[in-house]
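A protein chain is absent from this complex, but the other protein chains hold their places.
Chain IDs A, B and C follow the sequence of writing; residue 1 opens each chain.
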Amino acid sequence: MLKKFFHQFASPKSYFRIATKIQNPFLLIFVLLYVFALAWGLLFTPEDYIQGNSYRIIFMHVPASFVSQILFLIMAFCSVIFLVWRLKLSIYVAKSIAPIGAAVTFFALFSGSIWGIPTWGTWWQWDARITSTLILLIMYLGLISLHSSFNNYEKADRFFAIIVLAGVINIPIIKKSVDWWSTLHQSASITLTDAPSIDPLMLAPLFLSIFSFFGLIMGIVILSSRYEILLREQSKSWVKSL
Amino acid sequence: MKFYFESINEIFFMGGHGIYVWIVVIVLFTTLLLLILNFALRINRLVKEIKTFSQIKDN
Amino acid sequence: MIRLFFKELFKMVRQLRSWLGPLSVFVLILVAFPLTQDIDTKFSHQTTFSFLWIISLLVIMLSTEKVFLEDFDDGSMEQHLLKSYNFSDYVSAKVTSSFLLIGIPLSCMSWLFLQSAVAMTNLNLVSLLSFLLSNFIFINFCFFGNAVSLKRGSLLGLLIITPLLFPVLIILGKMLSAALLGLDYSNFLLLLLGCSLISGPLMPFVISYILKIHLE
Partner (left out) sequence: MIKVNNLSFSVNNKKLFHNLSFAISEGELIRISGSNGSGKTTLLKIMLGITPPKKGFIEKEFSFGEKEFEFLGHKNGLKTYLSVKDNLYLMDLKLNDKNLKVLNDLSLLDLMSETVGNLSYGQQKKLALARVILSKARLILLDEPFVGLDDDSKKLLEKFLFNHIKTGKSAVITSHIDIDLPYSEICLDD
């Protein structure tokens, strides 16, 4: 019953129809919302008394690093669905997330490095969070190169799903172990987790920016999953009659 | 909500930290723009290709 | 099962370059390391140990680069899949034989190098044990990475397994620093033992599943 429902509702064809319809308004709304949140954060909030104005990078850095991890979780969720129910749509979505995840993770690392220059005095520190984010980036890149190295799409899909699951199990382990490791050498001068009790004036735009950035990235995911579906279902009759 | 800065100059420099903030903003928007454009262009090209191929097959 | 193991061992022994080559590379690097130092500088424990672990890992990656590719290319992997024994037995026979021929010599050589490089008082047995366990885990994971990137070069497998091995490296480092400070390090050793006890029996199943997909 459930399987049949899934197959009807979540066929690439009907997903593609819905996605084409909602994609542009979806993207537009969240781009505007994000620009609004950024403008609010960058121009309408007071200066942080420790870090000065450079703290404003938080409105770009925190959403990016949050979304980079959420994207991996979504990818893992899609892979589970693919492995259990053999739902093709889910692996299309999972595969189309990988390059976006890599880009977002790269941006998170980049903005963190830039932020580090004025606040820590160095652009890189071997602390737990940064190291595990770097590993996350490497995993995204590995996944992309994994899928592109197979000629047979079905094999590639299955390998992709398996490696995503291995990766998602791996992430908490790495996080935990890297946390553990870094405590021995040195404690990071400023950890991002316990920021000095954020002012509500800054908190509201921060939450808004996280939410709208997530929406924006999901819009791009819809876009790229449409591409993936077109690419993979080229020979189907419904694609030809578009 | 209160506008924090007093002049355009101040928006630019942000007390010496402006360069970091604006670099990040520029990189962010180029990344997003590249992602969106990349996929949108790819979709357009693929749709065109599929259409021409099916026309050739039909004829 | 035992027969299978002897066959794999036989194949490996006869193919000298698959195990003697990596071992010689290891020795060469061991020689090269002191050359970069002044003759009277004493190596620190931490550096020497990290150096040995990383080099062992690299040499094991080097030596396992083509373990499955050969059988895949000449078609004997298909034959193994169709035989009456479990396919995972074939994998564990391969893992065991390369642990015997590569892992154990590597551990012994690392241990000998340690004796010559730094003065060890209380860590003799433990360091040997840690080398054996870590090399066993490395071999298991390298086989896993190798199975994933069977025909696509070793880069892909490396990308996948290296993150998986970070926790092991961290445990090793923690164990060493605890031992150097004179603290109790047995719990780290037990953790390492646990890792190898889990990966030892589990990995052959995972690897054989991946190889089956490749054979399709």
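By definition in this document, a residue touches a chain if its C-beta (ideal position, glycine included) is under 8 Å from a C-beta of that chain, and two chains touch if they have at least 3 such contacts.
Just so we're clear, the structure is a prediction, and the values are computed from it rather than from any experiment.
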Chains in view touching the one left out: A, C
Taking the full complex into account, find the residue in C:S24, C:S44 or C:S76 that is in contact with the omitted chain. C:S76
Sort through A:Y153, A:W180 or A:F214 and give me the one touching the missing partner chain. A:Y153
In the whole complex, what residues of subunit C lie against the chain that is missing from view? 7, 10-11, 14-15, 73-76, 78-79, 81-84, 212, 215-216
Can you list, in ascending order, the subunit A residues touching the missing chain? 151-154, 232-236
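Here is the rule we go by: only the chains that are shown with their structure count from here on.
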Report the inter-centroid distance (CA atoms only) between subunit A and subunit B in whole Å. 17
Determine the centre-to-centre distance between subunit B and subunit C, using the mean Cα coordinates as centres, and give it in whole Å. 46
Among all residues of subunit C, which ones touch two or more of the remaining chains? none
Multi-chain contact sites of subunit A, meaning residues that touch two or more partners: none
Within their complex, state which residues of subunit A touch subunit C. 135, 138-139, 141-142, 145-146, 149, 155, 158-159, 162-163, 166-167, 170, 173-174, 177-178, 180-181, 184
Help me check something: in the complex, which residues belonging to subunit B touch subunit A? 1-5, 11, 14-18, 20-21, 23-25, 27-28, 31-32, 34-36, 39-40, 42-43, 46-47, 50-51, 54
Can you list the subunit C residues touching subunit A in their complex? 148-149, 152, 155-156, 159-160, 162-164, 166-167, 170-171, 173-174, 177, 210, 213-214, 216
